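One protein chain omitted, others in place.
Labels run A and B following the written order; every chain starts at residue 1.
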Amino acid sequence: MTDDILRTTDLTKRFGALTANDGISLSVERGEIRGIIGPNGSGKTTFFNTVTGFYQPDSGSVHFDGEEVTGWEPHRLARRGLGRTFQIVSPFKNMTVRQNMLAVQTDDDRSREEKRDRAGEIMEFLEIDHIADNEARGMSGGQQKLLELGRVLMLDPEVVMLDEPAAGVNPALESRIMDHIHELNDEGRTFVVIEHDMHVMKTLADSVSVFDSGSHIAQGDFEEVSQDDAVREAYLGGTTAEDDEVPI
Amino acid sequence: MSGPVPSLDRLPGDPRYWYAGLAVLLVAWPLLFGAFWARIGLGALMWIGLAQSWNMIGGYAGYLDFGHGAYFGIGAFAAGIAMAQFGYPFLVGFGLAIVVSSIVSYLVAVPTLRLTGAYFAIATWAFAESIKQTALVTGITGGTFGLSLPRSPDTFVGVPVPFAISETFFYYAMLVLCLATMALTYYLFERHEFGYRVKALRDDQDAAESLGIDTTRVKRQVYVLSCVVAAVFGSVHAWYIVYIHPNDVLAPIITDRMVIMALLGGLGTLTGPVAGGLLVFLLERLSSVFLGSTTFYLPLIGVLIMVTVLFAPSGIIGILRGEVDRDDVRKNVKELGEKFDLL
Partner (left out) sequence: MVDIGLFTQIVINGLLLGGIYITIGVGFSLAFGVLEVVDFAVGEYVMVGAFMGAVLAPVFGAEGIFVIPIVLVVFFLAGSLIQPLIHHVTTGDRPHPLLMGLVFTFGLATFLRGSVLTIFGPNNQDVPSSLLTGGVTVPGVGTFPVVRTVTAVFGVTGLLVFMYYLYRTRGGMAIRAIAEDRTNARLMGININRYQSIAYGAYAALTGSAGVFIGMIFTANPGMGLQYTAFAFFMVVLAGMGYLPGVILAGIVLGLTQSFTAVYISGNLVLLVLFAIIYVVLLVSPAGILGKGEWAT
């Protein structure tokens, strides 16, 4: 019996006539880095939103760390230890980096001082401590990505779900972000990552799930999956190439 | 930590002397200048406090409450009814204002805060008008006759006060309330994590939720807090003004002023409502004293709002802090000019 920290069973989400997630069953093992790939509109972001409570599933269930969490409000899941970022980077622009970090709310009984210290450690770890008191609005896109990662870490999450962490980031910063993910993974945190860059996916993910047209069509390590016929069909057959993903 | 830049820091010399000077002036004001100026002063203090109360929900949380004045009226009538209809001392009315406004604002918050943007603005506006119309047809509020409060004797909850309940007394009452409101705003919204969470939900509600912030709860807390503060000022106002009427204490212009003051000063800043409150209040007084017109300030304020929104959306404080400079205005004028390309 494997130790699944996150498991969805027959998770289905519809928007009118469009079935964005069609009975997705997927298990993420504790401590792994799971990649999720698939063409645009294959339901990856919808899956994130349904798992993290932003959408109510039409049917199916979500289990997190041995507990059924289907339909929980997003903030409750976040405090329970399921962190996430968004495809479009969304720092709180009118606040400083430090205030962004301190806005995060958890259920634990750490004192304010401990949280402030923790924020300092995380900013140091991500090498954004030199801009701690700058307003987020003036930061570069890459720094905003780091800030987002830092905020999620304030939750002390067991699972972190990242929606395209490398999109729009220069190569130097991209490798920095990947290094950080590996380090955090070594600490025992589980990651679920949506990423279009196959090169990134190949080096980052322990295993990969492939989505197509709202279904979970294949799973395995990167090499296995890339040899899979169904996967090749999904990417090369061009079933759904247009960008009809429902944004949050 | 970067908080708001208190504007006194920009003056030459040690800012502590300026703060000390300001404190002395505020305390000595009615003693130095007499009853007339005490009246002006207490009005200004009340409006600064009210503008700040609106700023909590409208500025910090980004929910344009176009019915906030209802709570000023609810506070005034809670105190008024306790004193005029039941003969209780003011302090009971004060307590009642807090209790009633908390309950009403919570009951309003639960359904109304599910709306956003313009829908929230219209809904709160309709709510406030409903309250006013209800007060006009209800017996306990005095209906269209209004309500006369008993002139308080020179005792405060049975304890004799050293000076008569006069302009001077109310000046100090408003001073204490206004300073308390400022201190509360500073602590909660600028220094405490609570304020960061409020700004977080204003900037991006989904991101806030994903970071463990119970946005529904935080919104309700801010709304109730801001409404109770408005009600507290309303209750003291009723005690001071002695005669209250739905067309006065529940008038839409009360909300209008709060919005205008916070907006002109700078939304979501600690000192914005102070700057905006003083400016609007003084404009109103000066236009009535020097121009003999009690309404001339209205078109003036209307123009000020339009100009502020067009060219300096961060208000007076934004200009003082250097967020809006000549180049921004020039850029705005140029962009605006392009939109006049009509033919």
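Definition applied: a contact is a pair of C-beta atoms (placed from the backbone, for glycine too) under 8 Å apart; a residue touches a chain by one contact, two chains touch by 3 or more.
Being a predicted model, the structure only gives us computed values, none of them experimental.
Quick one: which shown chains sit in contact with the chain that's not drawn?
Checking the complete complex, the chain left out touches B.
With the full complex in mind, choose from B:Pro15, B:Pro89, B:Gly146 or B:Pro313 the residue touching the hidden chain.
Here the residue in touch with the unshown chain is B:Pro313.
Check each of B:Ile213, B:Leu263, B:Leu278 or B:Ile316 against the chain that is not shown and name the one that touches it.
Counting the whole complex, the residue in contact with the absent chain is B:Leu263.
Check the options B:Ile48, B:Ala97 or B:Ala123 and report the residue that touches the missing chain.
Answering carefully, the residue with contact to the hidden chain is B:Ala123.
Contacts of chain B with the missing chain: which residues?
For chain B, the residues touching the absent chain are 62, 64, 111-112, 114-119, 121-123, 125-127, 129-130, 133-134, 136-137, 252, 256, 259-260, 263, 267, 293, 295-306, 309-310, 313, 332, 335-336, 338-343.
The working rule: only the chains that are shown with their structure count from here on.
Going by the contact rule set out above, which residues of chain B touch chain A in the complex?
1-2, 193, 196-197, 199-200, 202-204, 206-215, 268
Please output the residues of chain A touching chain B within their complex, sorted ascending.
Going by the criterion above, the answer is residues 52-54, 73-76, 78-79, 83-86, 90-96, 98-100, 102-107, 112, 115, 133, 135, 151-152, 154-155, 248.
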